[in-house]
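Missing here is one protein chain; the remaining ones are kept as they sit in the complex.
Per-chain numbering from 1; labels A and B assigned in written order.
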Amino acid sequence: MADVNPVESLRAAFSDAVQDVQEFRGEITFIIDRDHIVDVCRYCRDTKGLEYNFLSDVAGVDYFPQEPRFAVSYHLYSMIHNRALRLKVLLPGEEPEIPSVIGLFPSANWSEREIYDMFGITFTGHPDLRRLLMPEDWDGHPLRKDYPLGYETVQFSFNFDEVDKYKPYARE
Amino acid sequence: MTGSDDNLWQGDVEKLKGLVSERALTGETMVLNMGPQHPSTHGVLRLLLELDGETVVTCVPDIGYLHTGIEKNMESKRYEQSIVMTDRMDYLSPMGNNLVYCLAMEKLIDLDVPPRAQVIRVLLSELTRINSHLVWLGTHALDIGAMSVFLYCFRERERLLDIFEMVSGQRMMSTYFRPGGVWRDVPAEFEPAVRDFINYFPPRVDDYEKLLTNNPLWLDRTQGIGFISADDAIRYGCSGPTLRGSGVNWDIRKALPYSGYENFDFDVPLGQHGDVYDRYLIRIEEMRQSLRIVEQALDKLPDGPVRSNNRKYVPPPRSELGQSMEAVIHHFKLWTEGFRPPVGEVYQRIESPRGELGCYLVSDGEPKPWRVHFRTPSFIHLSVLPLMSKDHLIADLVGIIGSVDIVLGDCDR
Partner (left out) sequence: MGLTSKLGNMGVVTVKLEDAINWSRTRAMWPMLFGLACCAIEMMSTQAAVYDLSRFGMELMRPSPRQSDLMIVAGRVTRKMAPVLRQLYDQMPDPKWVISMGDCASCGGVFNNYAIVQGVDEIVPVDVYVAGCPPRPEQLIHGIMMLHERIKQERIKDWA
């Protein structure tokens, strides 16, 4: 099987969509323009010699307070050529939106819902974009950096009485 | 789960639109809630089922009842502190979670692991795999109706937990793997205990097979149920035994060896039919293969240190603290401030008992990880459940949930 170098191939095919190529610890990351992500994924999946047929994971990152604030990373893997690739899309902090790749990789279904739930990134074209992990009526998106961790004071013996005053206790 | 009179149905029919078919809205089919408290959903999984008679028309899983906020919590802890969190994710294979997080960290900071530590890691990961498969087999058989297998499996599991307790001091949440190696060397009684287990265990697997493999009840309940084709399995992101049950030969231990798996000789069992029965056969065979790896690892366990000597990232052993000023400084720095990895991002995948377990680690150069994300096999496998369970009887649904071996802690994180 012809082995195609993904960097050269992608750069040639999408000269305007590939914004940057980084390599760190042997992992190649392509920074892709948002509007082209579906085309790039399709190209990676269907091109002979690349054939990244397995989407391992989709993960969101919040780079607050940097701008562009959000990133979505796609971890592709080729079972045929036994190699991996990361596509990364940077998104603005205001109303982040990105096309869904669920039509190409159904495995992205819940990952995209999770990112919507945790970061508030909207995936256009996703058939069932609801909250996945948090309750439906939850406020905010917990994995955003400006969302507090939600720490509560722990009740030890030294501060037992103090915490006891406001700790809610259940009744029968 | 039926509610008391005042909270029978508080939902909104509008919300059901798009989730279930039109027939459910007219009352032709029945919408049934299963879980979150249900004996055979393996935890707190909730399923919204649309039933035509006893046949499942649509199945909508609702997860998040065990969402623990582990990823967020890890961002607020230093790299080494947050290993304890990983144990509690997939609580049936805590060592596997330790391993993927440590490997990701080691990849990020380019840390060496001594050969002895690598072999110990492989050995304990495989014992963890057996441990996880035992719980799976026990509960899966219990769901389908075989009680005694459960008792047998847990009897054997106690021996494994004794071994884990011996090395780490804890039965389940061991936190034994650390960046650069393992917490400390295995004790002297470790080797005889594992040898004892290697002799003890294979006849027990035969016992399970005698109870189940050719049992007509078992065959009726599992063969041809929960089918998924090889193409679909790849497209939907299945991995591990679920993928191999459909005949796709992809095992990360072979394809992308980590922690020295390339030095071990083992087979990867494959299925043909992609049904519940094939996944069962694969996991049974995997237990035997894991035992083979354990035996090889024990035979070639090299001598030497069990933790890296790179003092930038690994604290010095206690014995050095009394003699060397430098060791005291390193120790103080590492425990008060932590280490600073380079800026970058890595993705590390391993073969957990359930499938591909991935750890995506983003570093901004500070002692706390900027973002940790786990790609967990249960999460992906559960999203395939609607596809697998379509047009099956509701009684078979329980078998299908068991066969993909979900752990809700792994799924919700």
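Just so it is clear, contacts are C-beta pairs under 8 Å (C-beta built on N, C-alpha and C of every residue); 3 or more make two chains touch, one makes a residue touch a chain.
It should be emphasised that the depicted structure is a prediction, and the values quoted were computed from it without experimental measurement.
Trainee: Taking the entire complex into account, which one of A:Gly26, A:Pro65 or A:Pro148 touches the absent chain?
Mentor: Looking across A:Gly26, A:Pro65 or A:Pro148, the contact with the absent chain belongs to A:Pro148.
Trainee: Can you tell me which of B:Ser21, B:Thr68, B:Ser229 or B:Asn310 touches the chain that was removed from the display?
Mentor: If we include the chain that is not displayed, B:Thr68 is the one touching it.
Trainee: Taking the entire complex into account, which one of B:Leu16, B:Met30, B:Leu51 or B:Met173 touches the absent chain?
Mentor: The one listed residue touching the chain not shown is B:Met173.
Trainee: In terms of residues, what is the contact footprint of the unshown chain on chain A?
Mentor: 133-135, 142, 147-152, 154-155, 167-172
Trainee: Footprint of the hidden chain on chain B, which residues?
Mentor: 1, 3-4, 7, 36-39, 43-44, 64-70, 72-73, 84-85, 88, 91-92, 135, 138-139, 150-152, 154-155, 157-158, 161, 171-173, 408-409, 412
Rule of thumb we're sticking to: only the chains that are shown with their structure count from here on.
Trainee: When the centre of a chain is set as the mean of its C-alpha atoms, what distance in Å lies between chain A and chain B?
Mentor: That pair's centroid distance is 22 Å.
Trainee: In their complex, what parts of chain A are in touch with chain B?
Mentor: 24-25, 27, 29, 53-57, 59-62, 73, 75, 79, 82, 84, 86, 105-107, 109-111, 114, 128, 131-135, 142-143, 147, 149-150
Trainee: Looking at the complex, which residues from chain B come into contact with chain A?
Mentor: Touch residues, chain B against chain A: 18-19, 63-64, 67, 69, 71-73, 76, 107-108, 110, 234-237, 248, 250, 255-256, 344-347, 349, 356, 358, 360, 362, 370-371, 373, 375, 379-380, 382-383, 412.
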